[in-house]
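Working notes, structure below.
What you see is the complex with one protein chain gone and the rest in place.
Order as written gives the chain letters A and B; numbering starts at 1 within each chain.
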Amino acid sequence: MPTVIVDGKEIEIGADERLNCIEAARRAGKEIPHYCWHPGLSVVASCRMCLIETGQRDAATGKVTMMPKLVPGCQTPVKDGTVIVTESQLVKDSRARVEEALLIDHPIDCPICDKAGECLLQDYHFQHGQAERRADLHPFTSRRRDVGPTVTLFVDRCIMCTRCVRFTREVSGTAELMVTSRGAKEEIDVFPGHPLDNKLSGNVVDLCPVGALGDKDFLYQQRVWFMKREANVCGGCSAGCSIHTEHNQDTVYRLKPRENPHVNKWWICDDGRYGWHHIHDASRLVGAGRAAATGRRGTPAFDDVEWHDVAQRLRADLAQAGRLAVAVSPMLTVEEAWMLCAVARSIDPEAFLAVGHVPREGDDETFPGGFTIRAEKCPNRLGVEAVVALFDPAVPGWDRLVEHVRAGRAGAAWVTGGYTSAWIDDDTAAAFGDLRCLVVQDLFDSPLARLATWRLPAAGFAERAGTWVNVGHRAQCFEQAVRPPAGVWPEGRLYWNMLGRRGLYDPSAVRRQIAESSAAFAALSGDVPANGIDLRIGQLA
Amino acid sequence: MIAHRKILTDEMVAKIEALAPRYPNRRALTLPALHIVNAELRHVPLEAVAEIAAVLGLAPAEVQDTLTFYQFFHQEKPHGKVRAFVCRSVSCALRGGDHLLEHLCHANGIDPYGTTPDGELTIEPAECLGACDFAPCILANDDLLKNMTPEAAAAALKQPRAKAT
Partner (left out) sequence: MPPFKPVLLEAVGVPDGHTLASYRSRGGYAPVERLLTEKQPADVVEMVKASGLRGRGGAGFSTGLKWTFLPKDHPGPIYLCINADESEPGTFNNRILMEDDPHQVLEGIILSAFATRASTAYIYLRYEYPRSWHRLQAAIDEAYAAGLLGKNIKGSGFSLDVYLHRGAAAYICGEETGLIESLEGKRAWPRIKPPFPAIEGLFRKPTVVNNIETMACVAQIARRGVDWFKSIGVPADPNNPRDPGSYGPKLYCLSGHVERPGCYEAALGITARQLIDEYGGGVWKGRKAKAVIPGGISMGLMTEAELDTPLDFAGPGKVGCLGLGTAAVVVIDETTSIVDFLHNSCRFFAHESCGQCTPCREGTSWSLRMLERIKAGKGRLKDLDLLAEIGATMGMMPGSTICGLADGAAWPIKNAIKKFRGEFEDHIKRTNPHGWMVTDPVPALQIVGAHH
C-alpha cells in the first residue's frame, strides 16, 4: 500500500487511488486551504492558495529530497513516498501573501454579506492571513449584478477562482457564465439576453468560496451562524439527492447539497434546492378534520377533532365502513408505509393495499457532468413498492386502486399523499365519492380532500425522519429538521399511535423491525452509513 | 443554424467557413471570425457575437469571453476609419511616446481610446509595436508611421489610409 508522509505523519492510501496532495493531506487530518480546486471540476491551480512544499522519500535509503520550489497541492498527484509539508514558514508566507493579494480590492462587505460565517476568504484570513493591512488602496466598489432569475452576483467580491464558469461549461453544459476583460479588471458576467438559467444554476452559489454569488431565495434572510442543519434527502424526485436542511426555530431557510458519491456527488437541481417553500405555505392542511354530518357533497365543512381522539374515532369509522382500500403514497418513508399497511390490516385483514399515485413529469434529463434529474417526481416509489410487496406480492398501483374503488369493491379508502402540487383531477376524485368513509391525508386541499370524511394533514420532507429508497435502490436514512405546524400529528406519529405503541414515534425501531422481518430490507438492520446503502447488497439475484 | 442574421453578411460567413478546414474544431475559428467581422464593421457588436456563436456552435458567452480578453475589439460603436495605435512601451516612451499620445489626443479633442465625432480617427495607446528602431511610432491601419513627432503625426494622420486588413 502506497505511503504518503504528511508533516511527518505516515498515512497509507489505496493502491488504485488517484489522490492529489489536498486529498492525501486530509486523510492525515490536515486541511490545505484552497479556493479554485473542486473535485467535481477541472483543475486550474490558479488561486495559488494551496501551494505547499513537496518531496520524495527514497524507498531504499529513506532519504528525503524536497522540490526546490512550492507547488500547488491540487495539481500534484501523490504516490508511494511522496512527502508533503503544509506548515513550513515558506508555505505560511505564501498563504499570507495570497490572502493579502485577494483582499487588496475586496470590499469589506462582511457586515452586509450573506457569506459571512461560511466564507473561505474570512476563514483563511483568520487562519493564514496577516494581522495588518499593508496595501494603502481604497475606496472599494461593491456592485450588484443580475445574472439570472435565481442567482445574484456581487461583482467586486469575486476572487476569480472561476469555479462558477467551469461549472456551467463542464457540469451543466450550458456555458452561460463567462469571464470578461483581462488582468485585475476581470469580472464574471453573462451575455445579455442569456441569463444563468439552467436547472442546476444554484450549484454555482455553493461553489463560490466568497459572497460574490448568492441565492436570491436566501438573500438577506438569515445569518448562517443561527441556523442548524440536519442530514436530509430531497423529496423532489427519485434521484434522492442527499441534502442538508438548514433551519432556525422551525423555519427552513435553505437547502444545500450533501456530498454523496453514490447519488448526487456534490450537486442538486434547482427544483430540489428551492423546493422547500411548500413547508411554510399558509394554505397547508393543518388540524384533523371530520366532515360535518351535513354537507358531504357540495360545500365541504369539517369539524376539528382533537388529535388524541383521532386514532380511536378513525379506527371506529373505518371498521364500520366495509372493505378498506389504502393508497400508500410514494412520498411516505419506508417506516411510515409499513406502519400504515400494518394499521390497515389491523382494521381489515383483507385491506387492499396499493402504491399511491406516482407523479411523473417529462423525461429523465442527464447533464454533461453526469447529474440526472428524474422524471419520477417522488422520492420513495421503490421503497413503498417493496413494503407493499411484503403484504401483497401483486403490488397493485394507483390505477388499480381507482378501478377497485370505482367497481364498488371497497367501502372505505385511505389515501395518503404528501404531494407538493396538484395531483388529482375532479374525475378521478369523483370515483371516491360514494365511499362510506374516505380518509385523505395530504399537504394541500384537493378535489379528493373536499370529498373526504376525514381530512388529515401530511408531513413535509423536513418534518419527518425515516428512510427513502431512490431510483438506484439506495436506501438513505435521514433526520427530522423542523417540527410540523403546531399540534399536527404527521403520518409517522399517527400510525405509531394507532398501532398502540408507547412513547414517541421512533423510526429506527420500526426500521429495525422491518429489516429483521424481511429479506428485501435486511440491509437496514445495522447502522446505515450517511451515504445510504444499496438494498440489493446481500440479496440473491 | 439560425434562420436569419441581422449583422453577419453571407460573405462574412463564407469567409469564416472557408477557414474551417484548417482546424479540427469550430471553436478555433473564433478569433479569425472576430477579425473578419471587425475588418468590415470596425467593431464587433453584441449581436454579431451572438451570430458568430451560432455559426460556430458555441454559447454567446464563450465568444464574448474570448473577445473581451484581448481588449482589442470595440463593441459599442465602430472605431474611426483610421485607427491609430500610439506605442507607449519603454523604447518609444524613452523617445517621447507618452508625450506624443497626450499631444495627439489633445489636438483631436478626444481621450485615449476615443474616436473623433466625425468618425474619422481613433487614437489608442498600444504596447510595444515591435518597431523600436523607428521610435516613437504609430500604427495607423496597416501603415507604420516612423520616427514620429507631434507635428509629423498630426500631418501624417490627416492622410486617408487604406483600411486595416
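Criterion: contacts are C-beta pairs under 8 Å (C-beta built on N, C-alpha and C of every residue); 3 or more make two chains touch, one makes a residue touch a chain.
This is a predicted model, so every value here is computed, not measured.
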Exercise. Which of these touches the unseen chain: B:P32, B:P78 or B:G119?
Worked result: B:P32
Problem set entry | Contacts of chain B with the absent chain, listed as residue ranges | 22-25, 27-32, 34-35, 62, 65-66, 69-73, 85, 88-91, 93-95, 126-135, 139, 141-142, 144, 164-165
Exercise. Can you list where chain A touches the absent chain?
Worked result: 43-49, 51, 69-72, 75, 93-94, 97-98, 101-102, 104-105, 107-108, 132-142, 159-160, 179, 181-186
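The definition used in the following text is that only the chains that are shown with their structure count from here on.
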For this session: Measure off the straight-line distance from the CA centroid of chain A to the CA centroid of chain B, and report it in whole Å.
Result: 50
Seminar exercise, completed: Listed in rising order, the residues of chain B that touch chain A in the complex are 46, 49-50, 58-62, 64-65, 68-71
Problem set entry | Touch list for chain A against partner chain B, complex | 169, 174-182, 190-194
